[in-house]
Every structure is written in C-alpha cells, then in structure tokens.
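Note that one protein chain is taken out, while the other chains of the complex remain in position.
And now, subunit A:
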Amino acid sequence: MGLRVLAAMSGGVDSAVAAARIAEAGHDVTGVHLALSANPQSHRTGARGCCTVEDSRDARRAADVIGIPFYIWDMAERFQRDVIEDFVAEYAAGRTPNPCLRCNEKIKFAAVLDRALALGFDAVATGHHARLVDGVLSRSPDQGKDQSYVLGVLTREQLGHAIFPLGDSTKAEVREEAARRGLTVADKPDSHDICFIADGDTRGFLTKRLGAAEGPIVDQSGDVVGSHQGAHGFTVGQRKGLHIDRPAADGRPRYVLSIEPVSNTVTVGPRSALEVTSITCGRPLWNGPVGDGPGSSDGAGSGRGAVPADGSGEFTVQLRAHGEVYPCRFEETEGGLRIEIDRPATGVAAGQAAVLYSGATVIGSATIVSAA
C-alpha cells in the first residue's frame, strides 16, 4: 500500500492530472477542493478568478472520473486572514506582495497540510509545475509554466510532505494527458492574475479597502510633478497610469522608483534610476539539498545545507514570478541576507521574494526589503 495522499484540486487541469497520476501510482488518494471565498461567484469570467461554484464542480467531476473520494474544505477564513488581509496590509506599507506565494506558504502547505497530517494523511499533492525529488525543489522543464519561484518559500519540513506529480511534464503534455484520461477540464483556460480580484482591477480593490487619499508624485529632486489617489495603487517599476501632465526634462518615460506610505508620496524617475545591483532581504530560509556544508547541522532542518557560508559558487536569483534570472553572490547578515547581482535589475520591489537557485535547484529564499 502506498501513501495516504490528499490531492488539492482547484478545478483546473493541472491539479486534476496530478491527482490522477498519484492515484494511478497506487497511492490512497482523496481529492479536496479548497473553498477560499466565503461568497463564491457562480462562474469564472474568462481566465480570471478561482474558487467559483463552477470550479468546485469541475474538481468534483474530475475526482469522479479518476475514481477517488472528494470533499470540499472551507478555508475561506484562513485565506481571508493570511492571504487577502496580508495582501492589503503589504500594499498599505508600500510593499508589493505575491499572494500566490503567500497562499502556498500559509494555506496549502500550512493550514491544509497540518489538517491533513492530523487526519492521518502522509502528504499533500498539488498540480504545481515544479520538480520535487527527495524533498529538493527544482524548476519545471516547462520554462513558461515553472512555479518553483512561488514554492521557494516552503521549508524543508513542508516540502517533505509535498508531492508535485507534474514535475517532469510540460503544460502541453498535461493537457494532452487530461484529454486522454477523459477529464473534461482538459481545455479549460489557465488561471491568471490574482484569484480573489475577479475583475483584475487591483488598484480598485485596494482603494475600496484602504480608501482614496490624494498624495503627491515627486521626482528625484523632490519637485511635485503630479498627484495620485493613494500610494497603495503603485508598484516599483510601474510606468503606466501615472497621469503626469508635465513631461520629464529629458523627454524620457518615468517609472515609479519608490513608495512612501506614511507621507503618501510616490517618487518617479528615469528607467536608469530603477537599476539596482545590491538587494537587502529579510527572513532568509534555506531549503536546498542537505549536504556537508557548515549550516547543515542545524537541528531544525533550516540550515544552509550544501550552500557555502559565504555564498560563493554558481548561484542565480529570481526576483519576481516569471522574472529574469540573475547570476549572484550573497552573504548572510544579521537576521537577513544581502544579494549582489552581476548585472543591474529593474523593478525590484520590497515585499517580493528573492529565490536563490543553484542551476535549476532551489536552495533558499528571502523577502526583499530594499535594493540599491
């Protein structure tokens, strides 16, 4: 007899095929759809949103076809508190959160995993596109779909109870397999954007929760060049939607350089001013291969493992989802991590995760605090 596995089923094609594969491998699989919204919409509009009634039906139907028991778990309260409220609070503090990453960290591989383990399951399987071999996370062969970045915040303990059955497959292969297995979600559109903002209007969503408050848009010398209706509507690196009437002296487009929530000030400047090479991070977490490195004796399993203490070696860092990858060096500081990248990056926003890789393998991650 295999493991007792809880397959998280969103109603999409990936998690359906993941559940089918793990069941076929001989494990004792139970499908669970996570209800994340207390007031679900009945249908998706296009590719946006999730957790609609339609999604839960699609998940149930997939479980029927696979032949596994299926239940719905109400995680709406936890999701509201740990993901949505966190999202709003992060923007209010001038940072740019990644809610998918937070959901993996706090819901799927925390609240759900804890409950599953308590109920007698051994592991949680999801349809994420990432490889997980002996608890070590690495990139999917499908570069466009790779989700190792949003999983890079999981601890070794969490990864130890995770199964990603799609790790070696491309999205195209998954869709083809779904059709072959008779899963009706085979051609369901991919979900994009933020699932709890169904209309895609993030700024409107934040304004409704944080209120509109007019503030100045200033250039690097402090001159007021425009105004805005709330600093929380902006992200570092953003160019569109600034509505500045006066052109810049050099006629070049201007970008958001920084956001100061206390004075409600948005600073803009030329693209060149966005370029950074030194990134300061907090909350470093090591989840790569356990080796003979100096940090590997950490009893909590959070040591650096095979990663050398001075961060020397061939490492890269990814600074946002589906973002570019930069060769880097890093060193641990007091409670944090400083990352030096070899060529300048732009649009590096506080609140995003910096995920460190050795080749395709995730070795750790940290939360970006500032960059220069």
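As a working rule, a contact is a pair of C-beta atoms (placed from the backbone, for glycine too) under 8 Å apart; a residue touches a chain by one contact, two chains touch by 3 or more; residues count from 1.
The criterion applied here is as follows: contacts and distances are computed from a predicted model.
**Q** There's a gap in the complex where one chain should be. From "NADH-quinone oxidoreductase subunit H", "cysteine desulfurase", "Sulfite reductase" or "sn-glycerol-3-phosphate transport system permease protein UgpA", what does UniProt name that chain?
**A** The chain we cannot see is recorded in UniProt as "cysteine desulfurase".
**Q** Which residue from A:Met75, A:Leu137 or A:Cys328 sits in contact with the chain not drawn here?
**A** The missing chain is touched by A:Met75.
**Q** Among A:Val13, A:Ala111, A:Val266 or A:Ile341, which one is in touch with the chain left out?
**A** With A:Val13, A:Ala111, A:Val266 or A:Ile341 as choices, the missing chain is touched by A:Ala111.
**Q** From the listed residues A:Ala35, A:Ala186 or A:Val369, report the one that touches the chain absent from this view.
**A** With A:Ala35, A:Ala186 or A:Val369 as choices, the missing chain is touched by A:Ala35.
**Q** Extract the touching residues of subunit A with respect to the undisplayed chain.
**A** Residues of subunit A in contact with the hidden chain: 30, 33, 35, 38, 40, 42, 51-53, 56, 60, 69, 71-78, 111, 115, 118-120.
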